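The complex appears here without one of its protein chains, the remainder shown in place.
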Amino acid sequence: MEAATPSLRPSREDDPTSRSAAPSQKDSPPVIRAHNLCKSYRRQTRQPGLRGVLRYLLQPEHETIAAVRDVSFEIGKGEMVAYIGPNGAGKSTTVKMLVGILVPSSGSVEVAGLVPHENRRENALRIGVVFGQRTRLWWDIPVRDSFTLMRHMYGIPQATYARNLELFREVLDLDSFFDTPVRQLSLGQRMRADLSIALLHDPEILFLDEPTIGLDVEVKENIRQFIRTLNRRRGTTVVLTTHDVSDVEKLCDRVLVIDKGRLMFDGGLERLKRQYGGEEVLSVDTRERIAATDLALLSEMPGVVRVEPDGLRLTLSYDPLVVNPAALIETLMSRHKVVDFFAGGTEAESVVRRMYQANAALVEAEAEGGRRP
Amino acid sequence: MKLLLYWEFVKIAFRSRLAYRSEVGVLFVGRVLALFVQVAIWKALLGAEGHADSSIGSITLREMVTYVIISRSISVFVSLFAGYSPLWRIGEKIRSGEIAMDLTRPVGLRENLFFETLGNNLFEIVFGVLPMLLAGALVFGLDVPHPAYLLLFAVAAVNGLLIYFLLSYMVGLIAFWYLTVWHLERFLNDLILVFSGALIPLWFFPPFLVAISEWLPFRQIYYTPISIYLEKHSLPEAGLLLIQQLVWLGLLLLLERAMWKRGVQKLVIQGG
Partner (left out) sequence: MGHYATLAGLFVKVHFKSQLEYRQAFIMRFVVQLISRSVELLGIWILLNKFEHINGWTFYEVMFLFSMNLISYGLAGIVFFGPMHDLERLVRTGELDSLLIAPLNPLFHLVGRYFSSVFFGHILLGLVILGISVLNLDIGLGAGQIFWFAVVILGAGLLQGAIMLAAGTVSFWLVKSRALVNTVVHGVRSFIVYPISIYDNWIQVVLTLVLPFAFVSFFPAEHFLSKPESSIFPAFFQWGTPLVGMILFLLAYRLWTYGVDGYQSTGS
């Protein structure tokens, strides 16, 4: 179970840090532009059995896999954008094209006015990249030495370096492990160090690939807070790929959803929720376990989508257009001894899940029915 | 029942090896090149007269060419450069702690590794030894001995392979006490390279090196089988050589059991 969500809907609207510095993409010139971006790979195929083996040895066959198909979007300066999708959907392929380490098969891409793969080194000076599962730090030496190396690698002026280092040491608490060899760091410490070296040269755009994967809640929050601050104070554009939908909820206003190489959605998180979601969540704690027959009754109520008991806690997912949460709570309290309840609001997780399902259906329909109407 | 299980090991190793067909091709080219180098060296050394004196009488160039071809074929089994050795495997298993899992299995680790290695070598036999023997025979000419010698050679070669396996395995077991053993692999291979007669037959060695080689097991891997192949011994002598190999095998097995016991004891007591 996730940590209990605070009572009633979290009011993110009041929190100024949760909003991007730049109001929206329409007001500022785009810093990232992807136009009809496509990327396909060739892969060797191998059939099972002895014949397959012989074929493989003598005359290997190739199949072409389209990892990214016809993706177009623009990201404005100062935006914080989440790029999400299931595994193998084409997220990292897109990011690799944006940072200049992959050449698109067709279509065009422009980052901070440059074509990344044609100007890889210049582009590198304008962007910061963090691959969550790989470190750029030198494994066997203290963190400090990696910082020095990065300073020279990016040709960072002493003043800039000192200013940034001070900020990162303070906000990300680098001091507690600054002289420790990297292989001895915890995952959270390593991520903080990696995030810092990606930002030492004041990049205009920050690419984060799964930045919070495997981290504990506290470190996740620390890192999110830091990214928000950075965005607010410096107007750094942030592009984030993630599996963790709470990253999206806490950081980004805009979501790009990619599935099977296609861009399926581009817009605000709220709109994503309205379009695909509709589902909200209500949890109640009861004094006694609710009997299975009662659970069945609950799940048959109009508007209730799912009933998930977990010990003394019961989580109901419901469609707010059909049933009113107040009515739902009333029903529950009349039938059971309710100790406490939490209204968790819309779960982005479920929105995204539903969206993937919808897409899968769409793709299947497309494959079967040939052309779209 | 157990045999079936071993066959499975062989099959799995064979299959995982198959994935690297380009590697196999490259290795084959490398081996044929080595053949050319060796033959050219002996041609240059024996060239003018076509034969040379040695500690066991006159050796002809044709015999040396045969020696080289057979030696290179054995080396395919022994895979001096294949980088996939029992030593490395057992060393890794101990270092990573995976060995604890193997202790719980009903099949002995030694047998398991042997058949896995055999599986690898099976592939090399099909795609390594046979084409090379063929290439060697076609390009340089290869003597084939009397069937009796051929049979004794086959036995001696298998014994040699077993001795190599045990040596490599035992050096790998050192990982119980000293964690990184892969340096020792190179060292072992170097010792084998000189004292086994893999490149230079012992009959050309100065006497003091021959004396050293007699106290080491390495000559059993190359020199003994190849000298039998070349009919350099009478049949009874060759039989004695096979017995000598078996004695070495027995000694090594005893030593290996002792190392294994102490190693496992250490593992159990210290918990790895």
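List of remarks:
Letters are used for the chains, namely A and B, taken in the order the chains are written, and counting of residues starts over at 1 for each.
Just so it is clear, contacts are C-beta pairs under 8 Å (C-beta built on N, C-alpha and C of every residue); 3 or more make two chains touch, one makes a residue touch a chain.
All figures in this text were calculated on a predicted structure; none of them were measured in a lab.
Only one of the listed residues, B:5, B:26 or B:126, touches the absent chain: B:26. In the complete assembly, the contact with the undisplayed chain comes from B:190, out of B:8, B:190, B:214 or B:237.
Of the options A:71, A:124 or A:195, the residue whose C-beta touches the omitted chain is A:124.
When the missing chain is restored to the complex, the residue among A:136, A:234 or A:313 that touches it is A:136. Taking the complete complex into account, A:181 is the one of A:181, A:235, A:267 or A:309 that touches the chain left out. Touch with the hidden chain on the side of subunit A covers residues 39, 41-42, 67, 93, 96, 99-103, 117, 120-122, 124-125, 127, 129, 131, 134-136, 138-141, 145, 148-149, 152-155, 181.
Seen from subunit B, the chain kept out of the figure touches residues 20, 22-23, 26-27, 29-30, 33-34, 36-37, 40-41, 43-45, 52, 81, 83, 180, 183, 186-187, 190-191, 193-194, 199-200, 204-206, 209.
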